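Only one protein chain is missing; all other protein chains are in place.
Here is chain A:
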Amino acid sequence: MNLIVAIFLPILAALFVPLLFKKVKQLHTGWFVLLIPLSLFFFYASFIQRVANGDIFSSTFHWVQSLQLSFISYIDGLSLLFSLLITGIGSLVVLYSIFYLDKSKEQLHNFYVYLLLFMSAMLGVVQSDNVITLYLFWELTSISSFLLIAYWFNRDASRFGALKSMMITVFGGLLMLGGFVLLSMMGDTYSIRELIAQAPQLAQHDYFTWALVLILFGAFTKSAQGPFYIWLPDAMEAPTPVSAYLHSATMVKAGIYLVARFTPIFAVSELWIWLVTGTGLFTLAWCSFFALKQTDLKGILAFSTVSQLGLIMALLGAGAMSYHVDGAVETVFKYAAFAAIFHLINHATFKGSLFMIVGIIDHETGTRDIQKLGGLMSLMPISFTVAMIGSLSMAGVPLFNGFLSKEMFLTAMLSIKEFGLFSFDTFGVLFPILAWVASVFTFAYSLYFVTHTFFGKYKPEQLPKKAHEAPIAMLVSPIVLAVLVVTIFFIPNVVATYFIKPAVLAIQPFLYSDVSQIDIHISAWHGFNKELWMTLGIFAVGTLLIVTLKKWQHVYDRVPAGFNKMYDAVMQFSDVGMNRLARLYMTGSNQTYLLYMLASFVVLVLGTLFTQGGFVFDASNVAPIRVYDIVLVAVLVCGTIIALVTKSRLTSIIGLGVVGYSVAMFFVLFNAPDLALTQLVIETISVALFLLCFYHLPKNSRTEKRMRFKLSRFAVSFGVGATVTIVAIAAQSQKMMTSISEYYKETVYSLAGGGNIVNVILVDYRGFDTLFEIAVLAIAGLGIFAMIKLRLGEGKEKKQIENK
């Protein structure tokens, strides 16, 4: 239970944030908020030792028990690692934000409420065992991220970025929900653990591929993979602490988490391996290439984040291959999942610190434009050191943790071509090449980032502010992260024992039964092998690229950045295009709508009648036709035709009267005196009312004009008439039961005490209907009364005119 409380602790604390902001003016609200992630961090840290031993913790809170919906917090290696990242980096970001955001100028209560909301949501995503609550928290991260991106809501770019990220992540989230529902239908449970336990049966199911693709949509949109990366660069309009926290260290890793978590279920599928590895590598290469084009510091980091996420994703895909092979090759693919988790930790540390440094530069110089910056090394020595550590780690230079994970990445990619299945032996050779090229660009943009900001000439005239070093308190968080970057390089195996191995056990539960079986040792020096030569090549070519950057940068002008255009086109289409489409058929004219309705009536009824074989013609029940009937029908048809084709409205009304009276005559002929009486009186009254309407027509519309002939109207009218006739004939020809009227005939006197069956039915057998029919009449009468007597609109109009 206390694990569930821990998830919801930030949301509960968020309730008090506005109060503290309003009441405690002298102290920055962030200090109170800082307590929450910090205490949660220590709480989760207390699990490290036990989880490293292979223990698993879980607690349950039943939400809707009858639907099997419950909040199940499940702490294993993977979720503990993520929880520590969320709370640890969360604490540092809150600390940083205290100095980044001004307490008197900013809407701090909004900021910290959104941030705490996000923290709860993220903890919920990584700890949930129930797919439905996982989805709940997933959407909560989308919503809180939306709110945080649009934190400065009076800027256009913020609102655009927020909307874009919302559209894309919610699109993916909804598809993912579909995948979850399919998955829970397949396994008849919502629990991820139980689903994993029955993974082999699930793979045989018809829905398997659907669930796989849909869940991957969720993961790829959230983690900005493939064509869905476009929201992340636009989300950089958020305050820098938000970018550092959400868009580098935590939320964008939710998709990584999802892929890692569902690997045991889907890894058996070829499609999964191809999609995850392929999309990851594509994103890695594509975005590392585009990072060099950016001039905004946060833009560089955004593209860099996306490409690094692609790297992790590709490693996870390669890790899934270990389900298919065994023997000597297997160890290599086990290696991939290990490397993925390792790089995830490394990326969170160096990218967080880099974002914070960018925030400091922005704060102290007033700009993030790399073309205006330069020569800040001597002015901001501490920031420079931290940025250098972060960038070199990102570039994969020794002495920093990025080097270790990059080496492992190259190893994993090199071994892909050994993987014999699923035609990887032919295409597999592309993977290391792509990975190498991407690494070259990664190296180049990492150096580009540092050199163009801190080296070169100081250009004070272009800077809005005079540059100087940030206050030391603001530097604490990036320094802590930079220290971690270096420390991890020297003690990688400690990190591996406590964090990576338990997480790998969660990703590949079928390969190991215990943490101790994972026998991977990270070493900084692994001899003169292929990877080392590749790394040296990366350094050489990367340096060359960065030196000659100016000469080849015009290449970018020729490469189309199609995905943003595609997004804009889709949005344009759904806004303007759909509007136009709607205007095309929503004409506003009742005649058009009537045509739609009647035409669909004809199509539906006739279609059903003939596809279901409902049309039968049987003349055996037909009564003999008398002369009166023929004469009356002739009169009736004449009346109808007159009403339709006449030029004058008066004739039309009289034609209708003829129809009405001949119907009354039919009632006489068919022995329905009550109906005949009522029909006569009602027809008289309605003809009188028609004449009244006619008399009050405006002068200019009283011109005598024949109704114009339109083929579409004629066709639809003819269709409706034919349909009704056919249905009537079919219904008459196949009466399935005898009428219940015998009962009425027998009991009308004995039970109801009457002689006129019609009236007795109306007031006794079926008096209920009559009761409401007279209610209808009363409403109609009062409605007419109200329409005529209440002239509220007219009065207002007059007043308006008077005011003029």
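To be clear about the criterion, a contact is a pair of C-beta atoms (placed from the backbone, for glycine too) under 8 Å apart; a residue touches a chain by one contact, two chains touch by 3 or more; residues count from 1.
Here is the rule we use: contacts and distances are computed from a predicted model.
The complex includes a chain that is not drawn, and of the options "Energy-coupling factor transporter transmembrane protein EcfT", "Na(+)/H(+) antiporter subunit B", "Pyruvate dehydrogenase E1 component subunit beta" or "Quinol:cytochrome c oxidoreductase membrane protein" the UniProt name matching it is "Na(+)/H(+) antiporter subunit B". Only one residue from A:473, A:707 or A:782 touches the chain missing from this view: A:782.
Those residues of chain A that touch the chain absent from the view are 673-674, 677-678, 681-682, 684-685, 689, 692, 752-756, 758-760, 762-764, 767-768, 770-771, 774-775, 777-778, 780-782, 784-785, 788-789.
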